[in-house]
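Every protein chain except one is present and positioned as in the full complex.
Per-chain residue numbering starts at 1, and chain names A, B and C are given in the order in which the chains are listed.
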Amino acid sequence: MGSIHALGYVVLRGLRGMGQAPLVQMLAIATMAVCMLLLGLVVLVWTNAQGVVQAWGIDVPVTVYLADGADDEAVDRLAERIVALPEVETVEGISPKMAMARLADGLGGDQGLLEGIDASVLPASLELQLALGTPADFAAALADRLEESEVVDEVAVAGDWVGKVSTMLDTLQLLAVGAGILVSLACMAIVWSTIRLGVYARRAEIQILRLVGGTSSFVSGPFVVEGMIQGASGAAVALGLLYLGFDALRPFLESGLSLVFAAGSLEFFSPLGVGVGIAFGAAIGIAGSRAAVARYVEA
Amino acid sequence: MGSIHALGYVVLRGLRGMGQAPLVQMLAIATMAVCMLLLGLVVLVWTNAQGVVQAWGIDVPVTVYLADGADDEAVDRLAERIVALPEVETVEGISPKMAMARLADGLGGDQGLLEGIDASVLPASLELQLALGTPADFAAALADRLEESEVVDEVAVAGDWVGKVSTMLDTLQLLAVGAGILVSLACMAIVWSTIRLGVYARRAEIQILRLVGGTSSFVSGPFVVEGMIQGASGAAVALGLLYLGFDALRPFLESGLSLVFAAGSLEFFSPLGVGVGIAFGAAIGIAGSRAAVARYVEA
Amino acid sequence: MATLEFADVTMTYGSGSTRRRALLDVSFVLDRGAFAVLSGPSGAGKSTLLKLILAMERPESGSIRVAGRDIQRLRKASIPYLRRNVGSIFQDFKLLLEATPLENVALSLQILGMRHREAQARARRALERVEISPDTRRATRCLSGGEQQRVAIARALAGEPAVLLADEPTGNLDPRLTKEILELLAEVRLRGTTVLLATHDPQVMSWADCTDFLRLQGGKLMEHRKTLDGVAAPRASDEQAGPVLMGAVA
Partner (left out) sequence: MATLEFADVTMTYGSGSTRRRALLDVSFVLDRGAFAVLSGPSGAGKSTLLKLILAMERPESGSIRVAGRDIQRLRKASIPYLRRNVGSIFQDFKLLLEATPLENVALSLQILGMRHREAQARARRALERVEISPDTRRATRCLSGGEQQRVAIARALAGEPAVLLADEPTGNLDPRLTKEILELLAEVRLRGTTVLLATHDPQVMSWADCTDFLRLQGGKLMEHRKTLDGVAAPRASDEQAGPVLMGAVA
């Protein structure tokens, strides 16, 4: 058989095989879609969490409270020395007024609490932003050195809860990666078992085609095509559902997140990411069907 | 056949059928487990979210800031009048010191901000807790009435963001219920398709047993037993995994949540809930296998 | 006493373009203990006639009575009980290919209501009668064609049914075994079972010690000859003469 001829036949037969049992196909695709949805959700949450953590992790990590009545020139010199450090990205001076505004902002609408408080009771400060990837202990060491300066009253290293949340998010990231790997494996197992049951149900057909001289690729071809289509469709359906869900939830999630974090913009996968996802589904389908069919094609 | 006899046979044969293709069984159970895990996760998040919202929704919804130098007796009378309202559950007087301590607590370790601020700059207040289920507009109406009083400076009704978060959580709950229903349906479809493929693969066996005089319950019995065991095992595995995951994540989640909400204790399902979950899995398995086998038993 | 009674039975398969009449106005009566040979060329409707008795298919019109009961009137739930009284050897065997021969036979006996131990013992005897070792632990799939056919025969005989349907039961057996099986069927008949044997093998027809000889052709019953406990050898020309139009699939 001419190989183009054969390929056409294999694809056609795969499609026809699917058409013969549309319900089973739909169920297989739905199974895939559920798994892929799970997987997609994990990946989406993880990428967004990473974004949030990055946007937020470098936000005000070190605040240098200046002593009352500190010399402006001395403060400027200190700021210059600090900004010269390679680990420090920016230094910003915060006046008591700005601090007050920020505090009011942090308390949301509950402004009654601050009524009657004069901004001057709040100290002036310098806010340092450290470069991404600066080790956590650098900030502590820097704080110790800065506190020796006369113009510095106290150095706050991103507070206690910031550190806690940061570790928590790191751990969550790790757990998400672990869960992602487990879910991928589970997905592949499910896809494989779905296809395998389908192949098992048609093992007689496979044996017959082998006995009349079909090569193993000819015989397994239609199943591989079927698996590929199932995988790609499952992934597409999953991504579609995920997008719909994401779109519906985004406003709520963003406003919810903005309460906790400075960064608040959530992103769906890029078109490239969507393409990769569908290709991944197709690849799982191909791998699953090849593995499933191998056993019966051998016999 | 004696019916006890028959039952024994049916159960035995179901078990043996499973033993003959352990890999397929394991995969079916894994499929179930993944679905159930998804479902369990939704239910768990939902129940906990509900708990959090309840614990937090009734926390400080109305704060009555008292006028500077308000008469203690007048304040007491006001408090008595307020507590007499059926919608109000408790009234608590908050002194400026207590308010300061709470503010400091709210800012976490970042205490530098408040250094040098005298507690007396903060106003005294009454905190009202409304009864569960009090309509949102009651608080606003109450605030208007209270502001007429001379001893009251201002009434803060649970702030702006609190309302936003509350609606968001309500919407999330709705979405979670919707997602839960969808996921349950998807689970049932997957379970049904898994069992159905298994039944399809053994349709010849079913036909043969029917032809030698097996009743439909005799013939479908082993499949139903199989489905039940698959469903129950899937649910058990899912609950086990869910518990492990929950246990590992709880500390992080609780500390994370405590940043946003006052309530911070998360609960796993009760033993009864676990039992219901496993029974639910078994029921899905039975329903799925009955539906799957029906078609071939009829023929 | 009539055990098996067909009255004007017509049967059509499928619908539309795949519609195909398989039996037309077939009527006959077989007594208790009869041994009937049902002959006819390929596609004549022999298997269809047997399937109707098992309620595997429904007739379009006419009535079929098995042991006095009209099987069209049977509720769905009663069909298994009908089948327990009708042993069948199918043309394609219909064995559980993954089970052993012993399991195949014993399971069908357990379905009849027998206890495990008794079913095992009876199944062993039935297998031995057709020269299949009951001790083999091989799956039935791993037996030769003729061996599988013998397992199917053993299963049908073991239950001592009121009616025994045998569809080409010796197509895969050599002459010696064929003769032995036919003797077994004759024995069963003497115990009161009504035997209906479908075949197109003239050798089988001549060896079978039958009481009734039925000949189908193109779905019509062309002949029903009673042979007083004698041998109803077909005239060879019956089978081979003339164009057999229904032999081709339309």
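Everything that follows uses one rule, which is that contacts are C-beta pairs under 8 Å (C-beta built on N, C-alpha and C of every residue); 3 or more make two chains touch, one makes a residue touch a chain.
Everything quoted here is computed from the prediction, not taken from an experiment.
Engineer: Counting contacts across the entire complex, name the shown chains the missing chain touches.
Structural biologist: A, C
Engineer: In the whole complex, not just what's shown, which of C:R20, C:R69 or C:K226 touches the removed chain?
Structural biologist: Checking the options C:R20, C:R69 or C:K226, the one contacting the hidden chain is C:R20.
Engineer: For the chain left out of this view, which of C:A156, C:L177, C:L197 or C:L214 touches it?
Structural biologist: Final answer for the missing-chain contact: C:L177.
Engineer: Write down which of C:D25, C:E60, C:E98 or C:E131 is the residue touching the left-out chain.
Structural biologist: The one listed residue touching the chain not shown is C:E131.
Engineer: Could you pull out which residues of chain A are in touch with the chain that's been left out?
Structural biologist: 1-2, 5, 9, 20, 204-205, 207-216, 218
Engineer: In the whole complex, what residues of chain C lie against the chain that is missing from view?
Structural biologist: Touch with the absent chain occurs at residues 13-14, 17-18, 20, 40-43, 46-48, 91-92, 101, 131-133, 136-138, 142-147, 149-150, 167-168, 171-177, 179, 200-203, 236, 239-240, 244, 247-250.
By our rule, only the chains that are shown with their structure count from here on.
Engineer: Taking each chain's centre as the mean of its C-alpha atoms, give the chain farthest from chain B.
Structural biologist: Farthest by centroid: C.
Engineer: Need the central chain here, defined by C-alpha centroid distance to the all-chain C-alpha centroid.
Structural biologist: Ranked by how close its C-alpha centre lies to the overall one, first comes B.
Engineer: Indicate the whole-number Å distance between the mean C-alpha point of chain B and the mean C-alpha point of chain C.
Structural biologist: So the centre of chain B lies 62 Å away from the centre of chain C.
Engineer: Round to the nearest whole Å and give the separation of the Cα centres of chain A and chain C.
Structural biologist: One centre to the other, that is 67 Å.
Engineer: Pull out every residue in chain C that's touching 2 or more other chains.
Structural biologist: Chain C, residues with two or more chain partners: not present.
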